[in-house]
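Of the protein chains in this complex, all but one are displayed in their positions.
Order of writing sets the chain letters: A, B and C. Residues in each chain are counted from 1.
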């Protein structure tokens, strides 16, 4: 065990910090759930990509830096420290890309990854369906093979970013009459194909953060199949592992929120201490953000030694999502009567991040597999408890 | 709505207070889970009974005072305020007696109730079996009718007070081949009958607070059957309603603990405030003890108007049991390194109640139907949610 | 000792409930909030007036029904349940209470009479609330200034709109200068008036919170009975059941505290403040837990604008700091509980 950064790692941090200090926009970009904001974030991604910063863990020839997980953690720390913009293409870069690298053909990798790194292509996910949320194996949308094409019919829902994204990846039932996790295929497609209708869904904040997607005889070239036909479930599970695992929520995000929360508490300390629970919650949040960071470094170190990611995927999901809610609830308490103000309200100046963050945090225990499902997974797969 | 006590109620309170001040032992009695303590508590019950105080809600001719529920609440408040001894015969007086009054024959009432009021007879309960805990309908102990007798075989477990008690009430399968809640009978029997073996079970504190009871062809006269043969489940459910409902845990108990906790906090205030969570927990505990009191008065008022006890049985059970744990956990935190000391340790002087109370509180979420079962009941019966 | 409501109170509550079920469906309210500047509907206000709500607190001498805090506490649970904007209780309950306590008979006559007829909206500006809701469409704004009561019309004050996450709320930062012309009550009398107003408002918020909690519980139970996953309604899973049961427990033990606070308000009580704040905390706890758990039961659907749940969640979040935030109310409880002469323990509740 050695908890010192190497000289190379320190140098990497310094380089990233310097670049971000010079380039991070001084004013926050508009929300990427608006058309204007999406475009601005796409430009920012291109700027990141010019340095290999949009996808630091990717190989250099695909647009990344070939960074290892410790370097990724360092990058993320600097990124969040700098208050840089949210990552509009994270569905592609952090979720799809690792799967593509493992299961994609050389042609697919070359076709998709470089354009993903620069966000020339932005990606949305197509997992859930109206009858298949936590129960993902209940997918009913179909992909019927016809020669060199799949013909897609059905409906997806809760597709994050789909309103403005270029491409979709998702699971479709390619074997007629198959059930549950059999006979599914993992298919990629542009969202502007004929027969695709994207219906925005307004979120709590009023913005179209996700969408319903309807497929009416959409014809997708067969070379957009990822992995083998009928192999979709296995491949998707790998993706879900990444999602719930390390890369979806880097610890730096929560450390930034925790530090902001401490600052908010300190700035309102006399007022806050009227409710001793606040001081206690602030401390606990900071400790938990540290714990999440330490756990991630420990996992990264184990992976570097050749271990495989295991139950961390589920324990992480529960831990960060509940921490995020707790941090934002605490901030709401500190803000008191100002907490309810929309970010654009004049009196919300300087605190706009908290309501946005609070609303976003509430989605945490739900998406990427509800925390109830995660607890089932921990109980059954990690602890070996009997199935119902 | 009128939240003033009547003159009669105030007078009743004053009378009870005066008597208790004159009679409550100045030193705590030994634990009633010891032979010596059991005897001492039995004597105390007899003294209470001499005033009709052992069972204030019972009719006067059976040894009570004919008090209504408001008077019962007043009595309990005074009883806990005075720091009077625990009630060694509560299984009989508060659980069995209401059932006996509703389902017993005149002969049974006359035979059992007056001796119960004076604790000449003390009672243990025989619900659970090794395979029937939360799932009480899984009872397998049998009561075979032979002429004027039942022949009892099988085993009961977790019988509180059974080590020193005189009588047992419980459910036995009287219809051969019946299943679940069918074919059960509610039977009363002396614990010194031939064929009964009582095996004490040591609790966390090392004392035999409950027991296993083995029945080997025990012959019980048929006039000890309560209600009709095969009617046991319905009758027991009525008992369970009482148990989880009002009378098992009077609010005064928790108000006393809450007030003691506030005093403990005040006495250690400077030290306590190093952990702001303690102050917050103390406040919350006191508020919840008040809430429980108010809810009980509200229920008593509704019952006085003719309403029936409903889901209160389950919501009460959850609320008081979790409150009791929280209060004692908080006290343990305040006591710090002294919390672990056994009541007889020299350095535990003045704080002996807290460890005892902590251990006892931990049983709260388990006995009389675990809190998991109570939440199921609330969800299914009160909220109408679908069964699994 | 009788801790239950009179039949008459319950019947009035039931009548208002029946009215709201029909007239205040979520889609109706949402249309007001989402398509109008004021977020309010004159027709709805007229109907509410016809139900007697705006005259409820007005003394009989001024043409009102002269009902008390215990009547309000039942009604406001329904108001919360149905998502009626909370400016109603500010106007008809808290505001009327302030006006009725003033000495200027002409002023009282005018405004209490107009309230009875449904022809006035009152708004209230108090330091506990940095922003004033419905100030723009108020006919009269009652303003705190160093314990004095002032009154002004919207055109006499500067108004800066500050949108809330709760689409029903129209919040304004006020810019105004107190003067002899605006003063309607001096500080000596005003102090008690404002103290009573704060306690009433806190009970009103608490009552609405309990109603909101019940509504969110009902929505969670309903949704989880319909929504199927793994071939079963998700409401049959123990995790969801227990989340719903937890809300039910919180509600069961918040309501009596709320009702006791209303009684204390109506009858006066030495520790009124602590009783009111305890109620406020217990009710808010129920509502916030209901929001969390009902959203979890709704899954992604709970995160949408489309699902009605959002209306009630957002109200609960907004009300959490309205008329005193958690810090304020905890401090009031602490002051009473940790006072040297605090009366606590068995037998001290009433």
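Keep this in mind: a contact is a pair of C-beta atoms (placed from the backbone, for glycine too) under 8 Å apart; a residue touches a chain by one contact, two chains touch by 3 or more.
Small disclaimer: the values here were computed from a predicted structure and weren't measured.
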Chains shown that the absent chain touches, full complex: A, B, C
Residue, one of A:238, A:283 or A:309, that touches the chain absent here: A:283
Option from A:94, A:127, A:186 or A:319 whose C-beta touches the chain left out: A:319
Given A:33, A:121, A:135 or A:372, the one touching the chain that is not displayed: A:372
Candidate in contact with the missing chain, chosen from A:74, A:196 or A:348: A:74
Contacts of chain B with the absent chain, listed as residue ranges: 128, 131, 133-135, 138, 157-158, 201-206, 210, 271-272, 274-275, 277-278, 325, 332-333, 335-342, 344-348, 355, 359, 362-363, 365-367, 370-372, 375
Residues of chain C in contact with the chain not shown: 237-239, 242
Residue numbers in chain A that touch the chain omitted from display: 1-6, 9, 13, 70, 74, 76-78, 80-81, 251-252, 255-256, 258-259, 262, 266, 279-280, 283, 286-288, 290-295, 297-298, 300-302, 304-305, 311-312, 315, 318-319, 372, 374-376, 378-380, 382-388
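Everything below uses one rule, namely that only the chains that are shown with their structure count from here on.
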Most widely separated chain from chain B, with each centre as the mean of CA atoms: A
Most central chain, judged by mean C-alpha position against the global CA mean: C
Chain pair that, of all pairs, has the most C-beta pairs in contact: B-C
Separation of chain A from chain C, taking each centre as the mean of its C-alpha atoms, in whole Å: 39
Multi-partner residues of chain C (at least 2 other chains): 237, 240, 330
Residues of chain B engaged with two or more neighbouring chains: 279-280, 388
